[in-house]
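Left out: one protein chain. Kept in place: all the others.
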Amino acid sequence: MDTALVAIVSTGAIGGVLGVVIGVVAKAFAVETDERIERVGELLPGANCGGCGFAGCADFAKAVVGARALPGQCPVCSPDDVRNISQYLGIEAEQKEKRVAVVRCSGDCANTVRTLYNGIRDCRSAVVVAGGAKGCDHGCLGFGSCANACPFGAIEIRDGLAVVHPELCVGCENCVATCPKNLIVMVQASVDVHVYCNSPEKGAAKRLVCKTACIACRKCVKAGEEGQMVVDGFLVRTNYENPPTTDLVEKSQCPTSALRLASKHAANEYQGAAK
Amino acid sequence: MAAQKVNIPKLGIFLGVVAAVASGLLSAVYVSTAEAIAVNQQKKTNTALQQVLPPFDNVPGSETKTIASPKGWPVRFYIARKGGDIVGYAGEVVTPEGFSGDVTVMVGLEADGSVRKVIVTKQTETPGLGTAITDRKVQKTIVDLIRGGTEATGLAPNRFLDQYDGRQGGGTPWAVAKDGGDVDAKTGATITSRAVCGAVYAVAGTCIEHLQDLSQGGGQ
Amino acid sequence: MSAMKEFSKGLWKENPVLVLMLGMCPTLAVTSSATNGLGMGVATLCVLMCSNAVISAIRGIVPKKIRIPVYIVVIATFVTIVDFVMQAYAPTALYEALGIFIPLIVVNCIVLGRAEAFASKNGIGKSVLDGLGMGLGFTLSLVVLGGTREFLAGGSLFQVKMVPGWTTDFMLMTSAPGAFIILGLFLAGMNQLNIRKAKREGKTYTPPGLDCRQCNICDLGGE
Amino acid sequence: MLSEFLVITVGAILVNNFVLSKFLGICPFLGVSKKLDTALGMSGAVVFVMTLASLVASLVNRFLLVPMKLEFLQTLVFIVVIAALVQLVEIILQKVSAKLYESLGIFLPLITTNCAVLGCVVLNAKSAPGSVQSTWYGATIYGFCSAVGFALALVLFSSLREKLDLARVPKAFEGTAISLITAGILAMAFLGFSGLV
Amino acid sequence: MNEKPRKFKGGVHPDDSKALSASKPIQDAPLLEKYTVIMHQNIGAPPELVVKKGDAVKKGALLAKATGFVSVPLHAPTSGIVSAIDKCPGPTGLAIPAIEITADGSDEWGSPFEPIADWRQCPPAELRQRVADAGVVGMGGAGFPSHVKLSPPPGKEIDTLILNGAECEPYLTADHRLMLEQAEEVVVGAAIIARIIGLDTAIIGVEDNKPDAIAALEAVAGRYNVRVQALPVNYPQGAEKQLIYAITGREVPVGKLPMDVKCVVQNVASAVAVADAVVRGRPSIERVTTITGKPVVRPGNWRLRIGTPIAKALELAGGISEQPAKLLLGGPMMGIAQRSLGVTVMKNTSGILLIAGDEVSLYTSEPCIRCGRCVEVCPMSILPATISQAVENKRFDWAQQLNVTACIECGSCSYVCPSHRPLNQHFKWAKVEIQSKLRKK
Partner (left out) sequence: MPENESSPSIRLPDPAKLVVSNSPHIRSGQNIPRIMFTVVAAMLPACVAGVWFFGLAALEVLLLCTASCVLFEELWNRLTQRPSTWKDGSAIITGILLGMNLNAGVPWWVCLLGGLLAIVLGKQLFGGLGYNPFNPALVARVGLLIGLPEIMTTWNATRSMGADVITTATPLGMAPGAVEIKQMLLGNTGGCLGETSAIALLAGGAILLAFKLIKWEVPVAFIGSVAVITGIAHWANPAEYHSPVVHVLSGGLLLGAFFMATDMVTSPMTRKGALIFGLGCGIMTSLIRLWGSYPEGVSFSILFMNALTPLIDRMTIQKPFGYVAPEKGKVA
């Protein structure tokens, strides 16, 4: 049993010394870590979409704990998530409404004049060649740069047109920055009525290249209440401060079907609607 | 948040105790398995000896003699006895001339010094080339299993190793055909063939040369 | 019910080799035959179970600062014990084939990973079950991998020739390159299954990238 | 003497490459090879630690464990020594060179559980008595060369993976699967060195 | 007289197809009813409108004035009424503002300035102002305001003036005919420009596949102390940096301008415009354009007014005999494909080119086989294949590291690529992305 004794004593000693060394080191080189950062990080959805403007969820967590950002800034967090984080940090949870993206174009292949284009299938690249391959200078090019940029698979390219699925969209805004035609805007998820056109050209010019362009006929303006739809040059827009109800689309009988419900648009219920 | 309070002595003691307990446990296991390990290791040598030697009833591992071969490599001879009489010797030698490192060869010899059987106990030769010379592969097939057939007995044949059977050392060293000898070498593995040939000859030659000496028996 | 879950997750859902990609060194090194895979798997299983049990038992009293060294000491102890036992009782050929990888179980990320991620947070019973499940999953993967390689190399399994007419061994399979390639093909197979499953459920599946995040030992992931 | 060192060098770097033929250090090989720059950092850290660990462990083995007949504690003691060493290196590095620490620091915790380091130390301890490798300087050289072999494989692999990033790999083979297959073909190429020593 | 020109690295030798129009003398286009002058014809700031709808203008009258230094004025191509100020398809396909002039048929001159007959005595600053007032831009392609090039900032010494008569683009013969038929004006223009930048000599670089043009120039060059330099045929010989290297052996550093190596390069057509502005007192309202291509019934060279609709220009050439696959402004290597006939001739429209379907079967891009042809031909010595793969994977940072910004978009790489990869578009895209990233910062 001699060996055993030697073994026990010597390794015990080594262990003891090491323990002390580690203790000293830990004390001498203590790095201030904040457990709250880790915890907030766990509470965040971890999508790392960058929608908050920080370099990923971990960075955002640090910012939230350091009071440089508010939990509500995370576009992906559900209200519950925001509440949990706020509760954990003991700060006031501000209410925020969910925002979703809208691609303001309804010109799919069937409804628009298109140019034959031979080149890279990416909107941002196509736009450097002849401004894209669409008769309308302002329309969706349909090569799906936004769909590729969406980390949540919320944008579908359907018949050469980007269509947002509002239920999948979390509002990270990655698509907004990607679209070379600046077609995508973020709006409250509660609003369902949108004008799917963004061309400032004259109505006649628009009609030449697109069957579903907004021609500013103002039918919807008249059908809705005062100030619900606003005219902006040759284009009508939803007033998101004072949004119309969903029956406006039914009531106004938009002649080009540029006025659409986002939910129905996503469900592909406007196919062939253009006259 | 500030760094946690660190209780240094406690850390030291804790780690020390854990380490001590661990090593204590290890010592116990070490001691209790030491014997079994030794036995298990002998088994391998014994199996090899049984394969190359004629039937014996002693423990050749306990009666060995190490003699330097003409090339200077130490050859370790195991002496096999049956009923007290020497029935054969097994010589083990390590040759550094293998293709990719050492090759350990065990040569079983009859009492008169002629080669009985050769096996290679350790090698790192190129799979498929060098190993074609060194390996005696026995493989049961599914058919054997289903038939419940007999356990494979003896050694699988290998024409490169079997060609030494019955040869006796002495005279000119054996050489492979390429070097002008009469030992068959494998195309593409000349060097391994050469190394094995040299090793077998080292044992056989040393055995013949020191047969007198060996017949006196060996020590531990 | 939950005990069953702790046990079964290691077999498939969180299979340490094919899903978590832990313990790659022994996985690649010893799977030249089904027997070797089995031996290595069982050895790891034993260590995993014992260390999980002990670590779970002492989890309350280990100071946080020295928990990793303590875990390593515990694991190393069991590894050494397994080493001795195998040396004493396992067939010599197997012990030699596993070689250096027996002592290297110490640094197998499965063991330390489970200690950190599971045993240090759960009770003894659960930890043992976790260790058993993970160990079995590991063993299973190794046997399957080893069996595949052995079979593809010469039509045999557990050193028994399954295809009697197969005379020329295809040694690429048992060589080092074969290890990487076969494991790669296995992972691709797993991915394909997941892709199919995701497609059925209307989702997309992205095969995991290579990062060692799963072992939970350090915070270097992804790079 | 010189030829023995040459054998160790060529053997450890090319012929018996730690990663591609001995399967040691696979985890960092696969994990830290996404980018060439990180791979270079990791390589530097491993070379440094492995050389040091080989030296220290062989000294501990030679002058502590063997005389006290405590070889059976090798695994335990080695891993503890490595862990402590890594910790110490980290601290010293932090003090001595902030720049070096910045580039190597993040890799250090990973090295504790790099089986290449423990594997190298154990291989040294298990080497035949009397061989160069069993001496402290031989062990150190072996550690250094093995680490260089590891680094070579890692750097090659990471540059290949950077190239693979651009490839249209079938979906099921994306990520780990194709990386492993690439490593397999790389191992094939390394097999060509066999027999050089 | 002829120094041996240096050969720049890389380059390609596409079939030049110049025979279609090289022997056709320049014809003056008849007066049209309407001209649509695109507002923004130069690199830099767009000019500011000085007329309004309904205004009557004389030929050469100011339509829009320069806004700032890097900007040029626009002048009326004929006398008539400003009938509309609306959008018109621009060369990039996107609609841009344009001024429509309805001709009154008298075509009466009303130039805002007088000829300077004794330009040899005129102070350089005045000549420079004249170039700016006349709205002369680089007529070879980019449309960079000429007077800007002629105003080196203090401290920048200029010792060489090069006139670019290389016309290396296949199909185009406008400069060739100009040099042949108006050799004297080219040389006078060169001499005036030389005077503006304080030199007394200039070099005209001409590719040696135009021996008649070289001969014509040499016949008059000596009188104005101008030298004609024959250059080997190698596309893109006419690219500024390559031209400077071929003639002077100087390398323009990446991201720098010719003036950084003491050179000024002007297109020969711009030189004629300068001569016109100074000697005849006429602003830049017309240019020589090659209308060519296999589908064109009568390919040739026309002197077209700025604002001539492409459709009208094509009618001059007899229309088409078959539907072309592409309509280009400029040459086939760097020209811009059009998607409508609505665009009008601008100051830098050196050619209107129709490409037949068989010449341009719609290539599908295949994976790069790393053959390295693009690397061999790249005149800027960058790695097109690697950059293209980086861009394909949206690795713009990497493309930037690989010096994509040095690319001059000559298209040589795409021309030779056996996989028909859209290399040039990749680079253009990468540059746009890099620019927008810089702007964000």
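Going in written order, the chains are labelled A, B, C, D and E, and every chain counts its residues from 1.
Everything below uses one rule, namely that a contact is a pair of C-beta atoms (placed from the backbone, for glycine too) under 8 Å apart; a residue touches a chain by one contact, two chains touch by 3 or more.
Computed from a prediction, not measured in an experiment: that's the story for all the values here.
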Touch list for the missing chain, restricted to displayed chains, reads A, B, C, D, E
Contact residue for the chain not shown (choose from E:Q237, E:T292 or E:S419): E:S419
Among E:R305, E:K326, E:K347 or E:K394, residue touching the chain not depicted: E:K326
Among the options E:G105, E:P211 or E:P253, the absent chain makes contact with E:P253
Contacts of subunit E with the missing chain: which residues? 8-9, 12, 14-15, 29-30, 93, 170, 241, 245, 251-254, 256, 295, 311-312, 314-316, 318-321, 323-328, 330, 332-341, 353-355, 359-360, 362-363, 366-373, 375, 379-383, 385-386, 402-403, 406, 409, 411-412, 414-420, 422, 424-425, 428
Touch list for subunit A against the chain that is not drawn: 113, 115-119, 128-130, 133
Residues belonging to subunit B that touch the chain removed from view: 99-100, 126-130, 132, 178, 187-188, 191
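In this text, only the chains that are shown with their structure count from here on.
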For subunit B and subunit E, the touch-path distance in steps comes out at 2
Taking a step as a move to a touching chain, how many steps at least join subunit A to subunit C? 1
By mean C-alpha position, what chain is farthest away from subunit E? B
Counting C-beta pairs in contact for A-D and for A-B, the higher total belongs to A-B
At the largest C-alpha centroid distance from subunit A we find chain B
Just how far, in Å, is the C-alpha centre of subunit E from the one of subunit D? 61
Subunit A-subunit E separation of Cα centroids, rounded to whole Å: 43
If you average the Cα atoms of subunit C and of subunit E to get two centres, how far apart are those centres in Å? 68
Listed in rising order, subunit C residues that touch 2 or more other chains are 65-66, 69, 73, 76-77, 80, 84, 175
If I count partner chains per residue in subunit D, which residues reach a count of at least 2? 72-73, 76, 80, 84
Footprint of subunit D on subunit E - complex, ascending: 367, 389-390, 392-393
Subunit A - residues contacting subunit D, complex: 3, 6-7, 10-11, 14-15, 18, 21-22, 25, 29
Subunit A-facing residues of subunit B, complex: 1-4, 6-20, 22-24, 26-28, 30-31
